[in-house]
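Input: one structure, supplied below.
One protein chain omitted, others in place.
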């Protein structure tokens, strides 16, 4: 008999949908010990939150997250609302003894994130941040290869996240769907939005980053603000790039932008080691490119591996070889892993603390972009 | 208020899963006027059918399809069991006044299929066959281009469906998961299984086929039979290829095999017209390759179109540009289309009659492979 | 000290240029025992042949091939003129005791080719046909893999040669540059021009073909003739496709057309064996795609091998790894191989006799396209 897990979701946007889908789909494909119950969804617009609840099967709605957090019939608070709400909700939820899941980035700054880490660790509640790309089967396969030592000493890492959706000067900032352009809400631009994904994966695959040197740019300096109706300065970074050194001695380049015409959501990563190299690309997320120097010389080449076989990560739960899954499945995998960890009384990675490490890097990047200097990434001692 | 649609599913294999997922997911992403109710699932093994029902949320189970067909609380019978059961169940369900959906191919032979068409048309019940690849967004985009005349006169069509999963001589035939190798159950080998997909799409995109010349081969002549425990002759075709002429004057080549090492489920198609050409590949199903001769000369090239934008077929229902969907979504799209058609008192394509046209081609292919001659594909007069 | 080899070239078109380039470049990159001397070039237009001679460094010119063939200062006659001249020139050259090299196809028909084979074999003169694609390093690497048994039993072969340059109805037939559309000169359309390349490679890689069933089509039935100035029927096949069985038990599909919009010269081939598969594509001729089933399961994939390393065929003679060569180099490789064979008193493959085997297949293809039946490919007994 599965154990009920009562979920209260905050936010009904893009991420509210991906999370809700994960809650509903996980047990159809994965055998977990929990039965997720969509207890309540919370958002400010009462009419629209009711419509969302009806569509996804939430039992009730709230319009004030404080009420949600206080409800005794909620086990887990899942935060899928804009970045400026993450810290306050997470801290309150932890204090109320709820498990907490939070969309990325954790906070708008490492300072906010630190408070969130402190709250969940003090409350000893399971917690997780939705850096979903770790759960792409192809990326997980790459993680396996690295952990098995198949690449040998790592020399290089490079990651990019390229989009092109904000090039038009007519695009306003702020409000629903466009809060990512409003620095007060988002905290930063592509650094916290896109680079944060690249950094989370990189820290997981390649270890800690020691120091960075960065540049950022805001191409469009003013945009109409949807909430005020006035043309206002744009406070976010439209593009952000940095060089860095990892603690394992490897060098890396990172770049994110929303001004790379022709790229919708091109998150690519590559890692080069002594014996092998691997690449991945979100636009064809079910493939990795793998080069093994130990293959016979005249037959060496990059293998395009179609990650859809039962012996590849997560794929035995889905269809048959050759039939791909998509973007939404990464959230299903992450929630399945969360439930499995919960059964073992653990948090699933990335925890709030893991995500704080990413924020430490993004903070360093933004700092370096201002100082024009190499900036050390702070190293934190894990609370015992 | 949505109208209840009570579904009775027969079969709990691979296709039972894809259909059930479609029933559950459609209304989360598409606004249809029906509320599908998973009323009952039927299969011979009582224990396993209960487990399947529990996983997917079916309200009840049956172990005899005749009982299911007779239930008055069922509106629609969906057939996802092996090919040898399609005709009998479909005819009975139609006679019982149920809507009928059937996995492809319709029957094991055009003769079986014809009886099925007659049954649903006499009973005037909505009916549909699950040739799901028509609902890949990229394939639907290609259909739009053809229908808009963007390719001009069509000269060539070519399609292949290549797999490699039966190369081992140690693989047995028959029984669950392997009935596709048992000619008594499957009706034929790759011709009815894989070529049928290629033909359905081709007839839809490029019109009727006039005549074919074909060859087939069974590479492994004997395999252990799972049901008898004895080594028995293999009756299916392992590979099948044909040349044909379409009624529009174009020439085509088709090929399917389960002996193409390195290909898991490589269904590719290409169409060449006077002004443009297009290609699609199931292994990266969210892309089409498009060549437009009317582009400026020195800049002509094949465009790799990542079909994930809101103005591309079906995609406004999913995520954001750049984020791909997968195989299972084709079933969701098809079921959404079925429900929309139902609201307009129509069947959604491909109907049983549409699918009969595919069986007429596969029958001609198998006949030509025996006679060594070009065989005309019969043309049928639509019942008024 | 290298031995002089006096060459007399017939024809100054596209192939006259590729051959002349090969004569001049071979010894810069390959160490052969011969010193090719560009003794004479022959073509009907006296002015243009002088200009060609000046450009390429031919010592003299002729306007009648009979005069060239009779010259005592010529060791080798190289035929690069249109197809209708091949047989007559080759037979005369052989009778005059010259070595003979001939552009492909050998004759317009197998009957013509047979006479040419008889002539060179009776005269015992070295002979070779310019099926240059055998000398693409990537194709030669594929040959090595097959000969080493790396693919195991072969199940499938498929080849296509797709072009789009004759789609316009305004294109005339006949005369310089367009003789390939004039059946009297060319012998056939794409069958002898493009399919012949596919067949030559296939026979070399996969052995003899037993029987074929084919279709051809002439899309544009009439074109203005450049020589008569009148609109005349088009006698060539614009498109040609066939199914066949190889003697090794494998099945194959072949197709060639000049009506595949978007493809300039897309010669692709693929071979599927029990243990591995390989693909090659003329548009990126320096790569092969290689799949090895014996790779570790979860890491199997198609390797894209960039054939530019010193341990790959021919490449140690060129630049450094990663730097590709092009189309013209295949002729250089073939001429280098011819010179090496000559030093050993042999002909280099493909000899006239090897090329006759290709003509036997193209004849069978054209015959089957007329009869609508499977046609056996004649097997010839090698003259002792």
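Letters are used for the chains, namely A, B and C, taken in the order the chains are written, and counting of residues starts over at 1 for each.
Keep this in mind: a residue touches a chain if its C-beta (ideal position, glycine included) is under 8 Å from a C-beta of that chain, and two chains touch if they have at least 3 such contacts.
This structure is a prediction, so every number in the text was calculated from the model and none was measured.
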item	value
Residue of A:149, A:233, A:297 or A:372 in touch with the missing chain, whole complex considered	A:372
Residue among C:163, C:216 or C:347 that touches the chain left out of view	C:163
Hidden partner chain, touching residue among A:122, A:293, A:346 or A:370	A:293
Residue among A:115, A:251 or A:320 that touches the chain left out of view	A:251
Candidate in contact with the missing chain, chosen from A:184, A:215 or A:341	A:215
Where the unshown chain meets subunit C, residue by residue	14, 18, 21, 24-25, 27-28, 55-56, 163, 165, 263-266, 282-287, 306, 308-309, 318-329
Those residues of subunit B which, in the complete complex, touch the missing chain	141, 145, 290, 292, 295, 297-306, 309, 311-312
Interface with the undisplayed chain - residues on subunit A	151, 155-156, 158, 162, 164, 167, 213-215, 217, 219, 239, 241-243, 245, 251, 253, 255, 257, 259-263, 272-277, 291, 293, 300, 302, 372-374
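We take it that only the chains that are shown with their structure count from here on.
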item	value
Chain separated most widely from subunit C, comparing mean CA positions	A
Whole-Å gap between the CA centroids of subunit A and subunit C	55
Subunit B and subunit C, separation of their C-alpha mean positions in angstrom	42
Sites on subunit A at which at least two other chains make contact	306, 309
